[in-house]
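Missing here is one protein chain; the remaining ones are kept as they sit in the complex.
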Amino acid sequence: MTTTIPRVARRRTTSRSTGRSGAAVIRPSFAWAVPATLFFVLFAVLPLVLVAVLSFTSWDGISSPEFVGVDNWKALIHDHTMIQSLWLSVVITVLGVVVQTPLSILLGVWAAGKQRNRAVLSAVYFVPLLLSATAVSVLWRALLDPNFGVPAQAKWLFGDGNLLGMQKSAIGVLVFVGAWQYTPFHTLIYQGATRAIPQVLYQAAAIDGAGTVRQFFHITLPQLRNTMITSMILMVVGGLTTFDTVLILTQGGPGTDTTISAYYMYQRAFKSFDFGGGSAIALVLVLVATIISLIVVRVSGYDKMRSTSEGL
Amino acid sequence: MRRRPNYLAGLGSLVWLFLVGLPLYVMLAATLQSQSDYSENGPLSFPKHFTFSNYSQDFHNGFGHYFLNTLLVTLAVVAIVLALVPPLSYAIVRSRGRLTGAAFRVFLLGLAIPAQAVIVPMFYVISKAGLYDNLIGVILPTAAFSMPVCALVLTGVMRDITPDLYEAMAMDGAPPWRVFFQLVLPLSKGGLSTIVVFSALQAWNGFLFPLVLTQSDSSKVVTLGLYNFQTEHGIDIPGLLAAVVLSMLPIFIVYLFARRALVQGLMGVGGK
């Protein structure tokens, strides 16, 4: 279950040694890591183990959990809503990555420029970052009201304003609101990474007569590869666990049209009081998040670029 | 060699400015007018009669108390993270024990655990421990779930401290705690500010843990106050949006006065 980030971790282990000078370097013992590890195991890893256990029980929150074997899992395989929810999670995540990545790269590279007006505009760009997902969802729910929100004043664009009443537009709203909130954050990451690209590379390219566009594709983008991976992993994990937005904007509706896995899990556990079934969904969610992160890492060839990452 | 101004990028940036700016404008404009004015004139119009009653009403409805709760949660989470993560990262970077490596792998695995996945057992454990509807029950898991990213970021920063410096300190015969306080901590200030910013935002904006683990008004945090406002008085859009503005106000103030630190801190999350 390890992502390849450990490779980053390991990348310098070999360069650590008893110093050249020969003086024995005194190293901290494992005890230094104990408090944090204990705390994390207690409040994150153990609950995860408990999820696994609960997924084999039937529990309504009132009486004690009862062991029921693989019943929850069997039911899950045949659960139409579950399969649909996984698909919806993937769709919303992929759309999120597809929309946010180009946007935040362009904006990030642009904002990395030193001009004064860019700094001012960037200051406005980042305001959505200051809002919690809850606040953002509440804000958009109010703005998108078909009769008393923006759609009522812009009928040419929104028609009857039934944005949350149809699957395609409801998904569109979720993806848009996600992008509205998180693009600034990813822009920030790219902005930082772009500023860290050595200027010599651009100067050399300029001497060779490469224009802005060529420079962007031949220097900036390749140099941002690592940042892209980090940003995409964050987007994937964030997308798969979209919850506040769904709870406040659509409640999984219309019908079950936007019931993504994370919301379905919450619904099963805390609204239908099937904590066993909810736990099984939760476990699936963890597996999917891990697998997708792994795929992103493999496809992008992240694990083969240890040397270039040193340059960042 | 001056670069040509990039008109296309400029245009694109203006479009984005519009997409970000318009909702913010609607939000502010709505909060400054009465509910009847808002529903009559629509969200896009400029307020005719300014009023701050929406804000005072929100405070009257208990938002002040919610703020205190959120502040308490945030401070506690930051304190826990600051106490636990730096020693951990130091050990990961400098210790060569297998156990430390294993610990690091546990945290990396933690990156892929969504908080939603453990909410059911968390509820079970917290209510069995008698911490249901208690802010401590929110603080502990929130801190735990901001630790993986913090550990990753800080470890990355600490790794950049060159071996020479450690060797110099070793020559002096410095024990690990002196190395930690005199060398590692001062040289990781950027990373420390990143983990402070990150964990503070996680705590300030946390929603799922308070939603499931608290109940009464006395332990309500701001995000939950917003959610309840929406489900109970969603009709009152100006009042609701005023609450949204209030919820971001403290962070906005930090942003105004310490923009650089905040932005640098967030950039740190994505790597150096």
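Think of it as A and B in the order they're written, each chain with its own count starting at 1.
By our rule, a residue touches a chain if its C-beta (ideal position, glycine included) is under 8 Å from a C-beta of that chain, and two chains touch if they have at least 3 such contacts.
Assume contacts and distances are computed from a predicted model.
Novice: Which choice in "Sarcosine oxidase subunit alpha", "Methyl-accepting chemotaxis protein", "3-phenylpropionate/cinnamic acid dioxygenase subunit beta" or "Xylobiose-binding protein" gives the name that UniProt lists for the one chain left out?
Specialist: Missing chain, UniProt protein name: "Xylobiose-binding protein".
Novice: Of A:Gln115, A:Gln203 or A:Ser272, which sits in contact with the chain we cannot see?
Specialist: Checking the options A:Gln115, A:Gln203 or A:Ser272, the one contacting the hidden chain is A:Ser272.
Novice: I'm checking contacts with the chain that's been left out. Which of A:Trp32, A:Tyr125 or A:Trp140 qualifies?
Specialist: From the options A:Trp32, A:Tyr125 or A:Trp140, the contact with the absent chain belongs to A:Trp32.
Novice: What subunit B residues would touch the chain not displayed?
Specialist: 39, 83-84, 87, 91, 123, 127, 129-134, 136, 173, 175-177, 180, 215-217, 228, 230-232, 234-236
Novice: With the missing chain put back, which residues of subunit A would touch it? List them for me.
Specialist: Residue positions of subunit A that touch the missing chain: 26, 28-29, 31-35, 38-39, 60-63, 141, 144-148, 160-166, 251, 253-256, 267, 270-274.
Basically, only the chains that are shown with their structure count from here on.
Novice: So the centre of each chain is just the mean of its C-alpha atoms; given that, what is the distance between subunit A and subunit B in Å?
Specialist: About 15 Å, centre to centre.
Novice: Tell me, which parts of subunit A touch subunit B in their complex?
Specialist: Interface residues on subunit A, with respect to subunit B: 1-3, 5-6, 8-9, 12-13, 15-17, 19-21, 23-30, 32-33, 35-37, 39-48, 50-51, 54, 103, 106-107, 110, 118, 121, 123-135, 138-143, 145, 148-150, 152-153, 180, 184-186, 188-193, 196, 206, 212, 226-227, 230-231, 233-234, 237, 240-241, 243-244, 247-248, 262, 265-266, 269-270, 275, 278-279, 282-283, 285-286, 289-290, 293, 312.
Novice: Which part of subunit B faces subunit A closely enough to touch in the complex?
Specialist: 1, 3-4, 6, 9, 12-13, 16-17, 19-21, 23-24, 26-27, 30, 39, 42-44, 80, 83-85, 87-88, 90-92, 94-97, 99-100, 103-122, 124-125, 140-141, 143-145, 147-148, 151-152, 155-156, 159, 163-164, 166-167, 170-171, 174-176, 179-180, 204-205, 207-208, 212, 222-223, 226-227, 229-230, 234, 237, 240-241, 244, 247-248, 251-252, 255, 259, 263-264, 266-272
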